[in-house]
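Missing here is one protein chain; the remaining ones are kept as they sit in the complex.
Right, chain A next:
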Amino acid sequence: MKLALLAALVGLSFAGSLMTGKSVVPLSAWFSDDPRWWIILQLRLPRAVLGLALGAVLGLSGAVLQGYLRNPLADPGVVGVSSAAALGAVTAIVAGVATGAGVFAAAIVAAAGAMALLAALTWRSDGTVTFVLAGTVLASLAGALTAFVISVAPNPYAVAEVMDWLMGALTDRGWGDVALAGPPMAAGATLLLLTARSLDALSLGEAAARSLGVDLGRTRGLVVAGTGLAVGAGVAATGVIGFVGLIVPHLLRPVFGARPGALLVPSALGGAVLVLVADALVRLVPGAGEVRLGVAMALIGAPFFLMLLLRSRGEAWR
C-alpha cells in the first residue's frame, strides 16, 4: 500500500518532469505533428528517463551502503565513490578516450575500486569517526586527483567541458546517454537488490551475521560490483549528484521501518521521486541558464548531512 503510493508518486513526478521546462508545450500538442512534441520526445523524455534511473540507483545504493556499513551517514557521494567515478571518467576523457563506452567503463572501474577500498578501510569498525574520515579522505583524494588531471589536460576546450559536466546535471541528455547508462545501471541495481537478506543479518553485527549463514565475502562482492556499476554509470552520464542516497533512506525509515532489507525498493522509488522533482525545480528557477542539479542537491544535502551528524553525535562520537 505504502509502496504503491510511492510508485504513484514516481509516476506523478515523471509526468511533471515531462511538462516542465523553459518552453511551454500545451497538452494539445502532445502526440501530434506539432514541432513542440519533438521537445517532449527528444529532450524531456530521455532527460526524465535518465533522472528516474539515476535517482533510483542513487537511492538504492545509499540504502545498501547504510545497511552494509551499518552507518546512517553512508551515501555514494559522502564516502567518495561518486568522486572516484568522476575521476575515472575525467581521466578517460583527458587521456583522449573518444567513445562513450570507454568513459563509462573507466567511471565504473574507478567507482568499484573506491568502494572496495572503503569496505576494506571501514570493515570491523562500527565507529562513525573512522567511517566519515575514510570517506572524506577518499573523496578529497579523488577530488584532488581530478583537479590534477584537469590541470595537465592539453586541450583547454575539453577542460571547460569537463568542468561543466562535473557539476552534475541532466541538462541536454539524450537517448544516447540513456542507452549507454541504462544497462550498467540496471545490472548494478540487480546486484544491489540481492544483498537484502545479508543486510538484514548484518544489523546484528558481523559475527552474528556469519552465524546466520551469511557469506560476507559474497555480500562485499555484490556491494562493490553493484555500486561500481550503478553509481559509476550514473556519474558518467550525469556528473556528480550527491546526497540523494543519504537523504532518501532517512526520510523513508520512519515509514517503511529500519530493517535494511525492507528499505531497498522504497529507497529506489524515493530516489527517483527526489531527482525528478529536483530536476524539474531547477528548470523553473528564473534566469538565462539553469541551476546545476548537482549544485542544487548539495545545497539541500549538505545541511541535511550536518543535521544527521549532530543528531548522531550523542550516541556515536564516544
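The rule is simple: contacts are C-beta pairs under 8 Å (C-beta built on N, C-alpha and C of every residue); 3 or more make two chains touch, one makes a residue touch a chain; residues count from 1.
Heads up, the rule we're going with is that contacts and distances are computed from a predicted model.
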item	value
Chain left out of the displayed complex - its UniProt protein name, from "Cytochrome b", "ABC transporter ATP-binding protein", "Phosphopantetheine attachment site domain protein" or "Peptidoglycan glycosyltransferase MrdB"	"ABC transporter ATP-binding protein"
Residue in contact with the excluded chain [from A:L212, A:V255, A:V285 or A:L299]	A:L212
For chain A, residues in touch with the removed chain	70, 126, 196-197, 199-205, 207-208, 210-215, 257-262
